[in-house]
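The structure's right below; bear with me while I get my questions together.
Moving on to chain A:
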Amino acid sequence: MAFSIYDFSSFTQSIHQLLSGVMSPAWVLVSELVLVGLVFLMFYALLGLALVYLERRVCAFIQNRLGPNRVGPQGIFQTIADLIKLLFKEIFIIKNADKFLFNLAPFIVIIASMMAIGALPFAKGLHAMDFNIGVFYILAVTSLGVVGILLAGWSSNSKYSLLGAMRSGAQIISYELSVGLSMLAIIIFSGSMQLSVIVESQANGWWIFKGHIPAFISFVIFLIAATAETNRGPFDLAEAESELTAGFHTEYSGIRFAFFFLAEYMNMFLAAALATTLFLGGWMPLHFGVDTQFNHIMDFVPPVVWFFGKTFFVIYIIMLFKWTFPRLRIDQLLTLEWKYLLPINLFNIVLIAFLVMMGWHF
Partner candidate 1 sequence: MNAFFNYFSEIGRGVKTLLKGMQITNGYFFKPREIVTQKYPENRATLKMFDQFKGEVIMPHDDNNQHRCTGCGICENNCPNGSIQILTKKETNAEGKAVRIVDKHIYHLSMCTFCGLCIKTCPSDAITWGQTFEHAVFDRSKLTKVLNKPGSTIKKEVKG
Partner candidate 2 sequence: MDQTTLQQTIAKLAPNAVFNTNPQFVEAVVPANELHQVAKALKDNSETQFDFLCNQTGIDQKGELKVVYHLRSTSLNHACVLKASASNREDAILDTVSDIWAAAEFFEREIFDLLGIRFTNHPDMRRLFLEDDFQGFPLRKDFVDNVNIIEF
């Protein structure tokens, strides 16, 4: 079995050939789907746990604390212990709640985020589905999550939950625009919606460098809007701890609450991974100039490491947002989107189109 850390396509090909040798093509497809599904489930759960641990440690260090450090070395098994606790907790069903929708809501939220993760290119050839409309697909799928949040708020039969859900609805519908438009900037630059093509187009430099200032503005807007869309601080109005106790998931407990929790972290990962793929070159290494010693050293680092390194850097920035800023008010949130981000973004798109038309980008 051919295996290279730099190119996974030969690895996946060899698995395919191996399976083709023992079963019929239909069964090969089924078993491959099952295999990919299993791998992604594992990845999703482990990454969720890792991110929760990471967030707690990062915020602890920011706040002059140590954070979880008891369960296992440096507390790395803390989140697993938490997960076990959540699994054993009683699941409350609220009286007069719409039970079907109440039970359905967390699954919608978690499925939406999981579907989106599937389209991400983690390294060369390490790609579950390489859609030719990858960017569009991710946008479409992530906006499904708000349906789950709205359902959760509505079906809980709780006033706090409903307020939180309505806030969340207004917020996500607004910020979807900015996310879409700032993604559009890169689509104009690279001329493709396929994520693998976008990554390949950054082989000679990342778009954030190649695209001059407009690309940087797009990146910043994407970061802000994506933070808002994942309902994270300072845009966590939907759960707004000090106002609505826990917002849309006030009435959830046990593993259902864990689903919302996990989905939030996976959405954060998704936002960071998309920022990485679109603006920071995906799994492409950092290059300066052409064929220098520096570039060769950078090439030596595997693409997976590059991808996750950049993603976690973006995640750190998003975490820093949350642990630094006060929460916005709902009208300020909408003002920020409609009065600042959207006009700047529209103007930025025109500018980028002009840049690309003149061929001024690298």
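As a convention for this text, a residue touches a chain if its C-beta (ideal position, glycine included) is under 8 Å from a C-beta of that chain, and two chains touch if they have at least 3 such contacts; residues count from 1.
Candidate selection criterion: all candidates are chains of the complex that A comes from, given by their letters.
None of these values were measured; they are calculated from a predicted model.
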Given options 1 or 2, the chain of this complex that touches chain A: 1
Interfacial residue positions of chain A with respect to candidate 1 in the complex: 58, 61-66, 320-321, 323-325, 340
